[in-house]
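Only one protein chain is missing; all other protein chains are in place.
Up next is chain A:
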């Protein structure tokens, strides 16, 4: 579904943010990307739907090359759902309109269809009653669930999550993770940047560990948590699992 091969990204030749990253996500797979801050994991996931440009290498999604100038990027992105660390709901639109905007303007759905679909998804994330409110009236956890519903409204073939729980108060983390776990169980293809190792243990098929712009470890979940091969991954795991 996602093929990433030999991707390099740098701002200046001496400031390299991604170095020769190669990995893939197959259909129905849940891949968790972790690593210390500044390791390039968010940058890598943003390269997948071309929100970040990269200098060399190739990324393709469902057979479409994202770094090909001839690719219709808006069309490709409409099929790749993305959830951001800071939710990024549109504050001037009601919750239901946040879900309908792209359905109508990008997919050309009628207002009725978009609203029906939007309400169904809001119901699914448990926020049907909030449809007529504005984003600022919701808690962080609720906003992030709306953001997930907004991405799902486009019927994506794959979902990207960029640290979806990092900006949340601790008591709201689980309500968002629950939605993501459900999604994973339904067979959604997911690439998730997160520090939530509990989530990784529960639903991930594979775990990618990144450090200083490199993919240091790319292993099946049990191998990664059982016996990480690299020192850096061991140190990282011992730090975040010790408390």
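Operating definition for what follows: a contact is a pair of C-beta atoms (placed from the backbone, for glycine too) under 8 Å apart; a residue touches a chain by one contact, two chains touch by 3 or more; residues count from 1.
Basically, contacts and distances are computed from a predicted model.
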Record lookup, UniProt, unshown chain, options "NADH-quinone oxidoreductase subunit K", "Tryptophan synthase beta chain", "Sarcosine oxidase subunit delta family protein" or "Glutamate/aspartate import permease protein GltK" -> protein name "Glutamate/aspartate import permease protein GltK"
Where A:7, A:125 or A:154 are the choices, the one touching the absent chain is A:154
Out of A:13, A:74 or A:170, the sole contact with the unshown chain comes from A:74
Which of A:101, A:120, A:157 or A:197 touches the missing chain? It is A:101
Given A:49, A:130, A:144 or A:194, the correct residue touching the omitted chain is A:49
Touching the unshown chain, chain A contributes residues 49, 51, 73-75, 77-82, 84, 86, 88-92, 101-102, 105-107, 134, 136, 150-151, 154
